[in-house]
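Working notes for the structure below.
Only one protein chain is missing; all other protein chains are in place.
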Amino acid sequence: MSAAGWEAVIGLECHVQLRTRTKMFCGCPAAFGERPNTNVCPVCLGLPGALPRANAAAVAAALRLGLALGSDVRAESVFARKHYFYPDMPKNYQISQYDRPLCAGGALPLGEGGSAHAVALTRIHLEEDAGKSFHPERHGDRRLSRVDFNRAGVPLLELVTEPVLRGPEPCAAFLTALRRLVRWLGISDGDMEKGQLRCDANVSVRRPGARSLGTKTELKNLNSIKGVEKGVRAEIARQCALLEAGGRVEQATLLYDAERDRLAVMRTKEQAHDYRYFPDPDLPVLRVGAAEREAARAALPELPWAREARFRGALGLPAYDAAVLTESRELADYLERAAPAGQAKLASNWLMTEVLRVLRERDWDVDAWAARVPPERFADFLARVAARELPGPVAKQVFAWLADEPGTVAELLERHDVRVAADDATLRPLVRAVLDEHAAAAAQVISGEEKPFGFLVGQAMKLAGGRAVPEVLRRLLREELAARSPRP
Amino acid sequence: MTAGEAWRLPAREIARRVRAGSLAPEAAAEAGFAGPAARWERDVHALLAAEPAAWRAAARAARRDGPLSGVPVVVKDNLCTVDQPTTCGSRILEGWRSPYDATVVRRLREAGAVVVGKGNMDEFAMGSSTEFSAFGPTRNPHDLSRVPGGSSGGPAAAVAYGLVPVALGSDTGGSVRQPAAFCGVYGLKPTYGRLSRWGLVAFGSSLDQVGIFARHVGDLAEVFATLAGPDPYDASARPGRAPDVSGWHDGVRGLRFGWPENLWREGVEPALVAALARAAEALERAGAVRVPLEFLPGDVAVAAYYLLATAEASSNLARFDGVRYGLRKASGELSELYARTRGEGFGPEVRRRILLGTYALSAGYHDQYYERAQRARSRIVAEHRAAFGRCDLLLLPAVPTLPFRLGEKTDDPLAMYLSDVFTLGANLAGIPGLTVPMGLASGGLPVSVQLLGPADAEPRLLRAARALELDGDPAGRPADEEREPAWPGGVAR
Partner (left out) sequence: MAIDRAEAARIASLARLSIPEDELDRVAAQLSQVLGFVERLSALDLAGLEPTAFAPAGGPLRPDEPDPRTLPPGTATEGAPEAEDGYFLVPPVLEALEP
C-alpha cells in the first residue's frame, strides 16, 4: 500500500541481453566497445537480400531461464515480425515472438531463501536488439544523430511479469533476484548500467479491494535498480496526487530522470502502436523437443534460492549471510568448498568481510580470487583459525599474504618468521610480568571482579607482540592469578 | 563455327569447349555482345547493367574446368552481385553496390560461369510486364511493341534474343514462367526452398524462388544441378539433398499427366489451347498417359496470393528508408526523410502493393485479410496435393493470353494481377513449375504450355519438357546439338 487509501499495481517488462558469442540471427560477434559499425553484416545491417537464422545458444539460454523459473516451455513457438520505423532498426521491423512465445507462465521466488513469495510471470520470449542512436549534435549548420549497428541483432530475452508487484521495493527485489539468476545461470552479466538488463514498468493505482485496474502508465529510462525503485515511487505518488485532486490518469509513456528525480511525459498513447505482427516467413517454427527440454532441466545447477535455503538450513547460516553468499554462484560454490566441516559461519564471516573487501579494492571477481587462493588453501587457513592457531591480528596478517604469495599457511608463517607462541614455557614469564606490572588489576580479579581480566589478557597479548594463542594466555593467567590468591 | 558465333551454342556445349581449351570464356561472353546485343539490346533493353570491365574481369578469372565454365549468364537485378550494381529496377537503389554475392551467383561463379550483366525487371519484382521498371521497360524480341512479360522480363529477353544461353530470374507469382512463355524460352521455378534465397532481394518471402531461363532443357538441368541444395545462410531452404536431375533425358514412358481441361474452357487464347493439345499428344506419343481431371479455378488463388504477397512485401520493403544505403531525400526531420525517400523512391505499383499489404496486416484487419488468406493457402496446398494423388504432373497453360502490348494493362492493376492466374498457385503451394515453349503462333508470337509437379518433382518435369523438346523439332534432330533458336535473334526472317 502506497499513499494512504491507494493500492499500487505494477508489472515489469524486462529485457535480458544474452552473453552468446554471436548475434541472434547472424554470425557477427556480440561483442561491445568496438569501433562503430564493425560488427555488422548484411543480416544485422538489414541489407537487401539478407536472411536470418536463429542462434542455437540463444535458444538454449532461453530454455535454461524458462526452466529455472518453472515456465511452460513450448514445444513449438514462432518468430514474428514487429514493425516500426526508427533509425536504429536495420529492417524497420524487429524479429521477436508474439502470440506463440517460447515460454508461458513461471515465477521468480523472492524473499528469504525464496520462501516469502514468488512473482508470477506472464511470458518469456526471444528477440533481437536494435542498434544505438545518439543524441543530436551540431554538424555545421545542421543537427544530426549518429547511429551504430554493432548492437543490432544481439539476442535478448523479454520477460514480462503479471501485474502483481505492489510497490517500489518489491520491484527492486525482483530485479535484484533476476540479475542474480541470469548471472547464476551464466546467460547474461545482467548489468543494468551497461544495458544488459533493462526494465520498463507499467504502473497504475486503485482503491484497495477494487476489482478492476486503474489506467496504467508506462515508465521508461529506468537505468538502475535504484532508478526503478525511485521512478516507480515517483509515479505512484504522481498518480495518487492526481486522483486525490479529482483528476484522471491518462495513458502515457513517461521518462524518469534519475538525477533530478523527475518524470517527464514523453507522449500520450491516444493511438496504440500498430505493430502489424505476423509470423516471420524466413524462419521455421522453433521446435524444442521433450528430450532437449529434459536434458536442459537435468543440467540446471542448484538454483540460487534453493542454495540460499540450504545455507540457512543445513549450514545453519543466518538469513543475511545466506543472501550475501548466494549473490553469485562462484561465491556460493567457494563457500561450500572452503568451509571446513562445522565452520560455515566462520567461513561466512571471513568471506563477507575480508574477501569481499579485497575483491572490491582490487576490482576482482571471485574467480580471480580463487585462482590465487583456491578453496582448499582457504580451507586450510580457516581450519587453523578455528583451531585457534592464528590469533586475530596474526590471522589478518596471514590473510593478506594469502592473496599475494604462494605457499601453505605454514610456509607463509615460516617465510615471514611469524611464530605464534602456544607453549607454557614461552608464555608464563610474560603472564607473570603482566601481573607484576598491573598488580592492582590482578588484585581486583582475585577479589572477584571479572572485568579487569579482559584487560590483563589484552596486556599479555600486547607484550607477546600479538603472537600468542589467546586460550593459552587465558589459562596461564588464571593459573597465575590463582597462585597469587591468598589461601583461604 | 567461329568464336563469334559461340552465342548460338547451348550452355553445356560452351562449357565443353572451354574445358577442352578450344573456346575462351572471354570469347563466349564477347560473342553475345558483339552479335545479338549489338543488333537487339538498344530496342529490347534487357539489361540494366553490363559493365565491360566487370564481365571481362569475371571472364578472365573464371575457372576453366567447371560444369558451366565460360557460360555467360544474365542475372535479374534483384540478385546481389559484388561486381555490378543491384537496383531491383528501382530508383531507391539506383547505383547501389552490394558487398556480397547472392548464393546462387556465387555457385554460378564457382562452376565457372561468367555473370555478364543484370537483367531489367519490374521494380522489386512487382509486375507482370517489366513496364514497372524505373529505368524503362524491356520489349519482347518477337514484337517490340509488346511486353516480354514480368517481372523477369530482362533475363527472359536476353536468352530469347541470344545474348546469353541461360539466365536467372525470380518467380514469386509467375515472374519466371510467364516471361518465359511470352519470350518463347524455357523457364523453371524450382520447389520452394531448393535454390537459396540468400542474396535475392525479398518480395514475398514465402513465395519467392530463384528461377532459370534457357533455350535447351539440358541447360536448364545443368544449371539447376549446379545451384540447388541447402545453404547455411537460408533457414527457409529445404533440408536434404536436392533431387537428382541427371536423368533428364530418360523419357516419360508410363508418366501420368493430369489434363485439367476445365481451366481453359474459357478465357484462354485459342493458340494456347492448341499448344496444349499438341503437347498432350506429344507426351502420349512418348509413352505418357493422359489423366483427365478437374482442377480448381485460380481466382481464389489470386485473391490469397495478392494478400499474402503484398503483406510480406510491405514488410520486406520497410528497410528501404534512406538511412543505411540507397536513395535519400534529405530532410531536417526524420519522418519526412522516410516518407519522401520512400514516396519518391518507389514507383506507383510498389507503393500500391505496400499500401495493400500494410492494410492487410494492420490492426483490426489482420484476421479478416491476412489470416484468412493464410488459411485459404492451406486449402490450395491441399488441392494440389490431391491432384498429384492422381497424376505425376499437371499440364496446363502458363498464361491466358499472348503477350499484350505495352501500356495495355498498366492502368488496370486488377487485370494485370489476373494474368497470373495459372502461375501463382505453384508459389502458394511451394511446388515446381516449368514453362515449355511450343513454337510461334501464326502472328509470330510465342506459344507455350506449363508443367507442374509436386515438391521435388524437377526430374520428371525436365523429362517431360525434354519429350516435348524432341517432339517439337521439325527436322527431327536431337535438340542438344547446336541449334538455331526459333526466334528473331537467330534466324533471318
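The letters A and B name the chains in turn, as written, and every chain counts its residues from 1.
The working rule: a contact is a pair of C-beta atoms (placed from the backbone, for glycine too) under 8 Å apart; a residue touches a chain by one contact, two chains touch by 3 or more.
No experiment lies behind these values; they were computed from the predicted model shown.
Participant: Which is it among B:E51, B:E261 or B:E371 that touches the chain not included here?
Facilitator: Checking the options B:E51, B:E261 or B:E371, the one contacting the hidden chain is B:E371.
Participant: Determine which one of B:V71, B:A180, B:L195 or B:A237 touches the chain that has been left out.
Facilitator: B:A237
Participant: Using the document's definition of touch, tell me which of B:F33, B:Y186 or B:Y306 contacts the absent chain.
Facilitator: Spelled out, the listed residue whose C-beta touches the missing chain is B:Y306.
Participant: Out of B:G193, B:P260, B:P403 or B:G433, which residue would touch the omitted chain in the full complex?
Facilitator: Of the candidates B:G193, B:P260, B:P403 or B:G433, B:G193 is in touch with the missing chain.
Participant: With the full complex in mind, choose from B:R16, B:R39, B:R56 or B:R351 the residue touching the hidden chain.
Facilitator: Of the candidates B:R16, B:R39, B:R56 or B:R351, B:R351 is in touch with the missing chain.
Participant: Considering the whole complex, not just the chains shown, which residues of chain B touch the missing one?
Facilitator: Where chain B meets the chain not shown: residues 96-97, 99-100, 192-193, 205-206, 230, 232-233, 235-239, 299-300, 302-304, 306-307, 314, 318, 321-328, 330-335, 337-340, 342-344, 346, 351-352, 354-356, 358-359, 362, 368-369, 371-379, 381, 413-414, 417.
Participant: Tell me, which residues in chain A touch the chain that this view leaves out?
Facilitator: 20-22, 25-29, 35-43, 45, 53-59, 84-88, 133-136, 139, 143-149, 221, 255, 266-267, 273-274, 276, 279, 281-285, 287
The working rule: only the chains that are shown with their structure count from here on.
Participant: Enumerate the contact residues on chain B facing chain A in the complex.
Facilitator: 78-80, 86, 88, 93, 96, 98-100, 102, 197-202, 205-206, 232-236, 311-312, 314-315, 318-321, 323-325, 332, 334-335, 338, 358, 361-363, 366, 370
Participant: Residues of chain A touching chain B in their complex?
Facilitator: Residue positions touching the partner: 42, 45-54, 81, 83, 85, 87, 90-93, 142-143, 147, 149, 272, 274, 276-278, 281-284.
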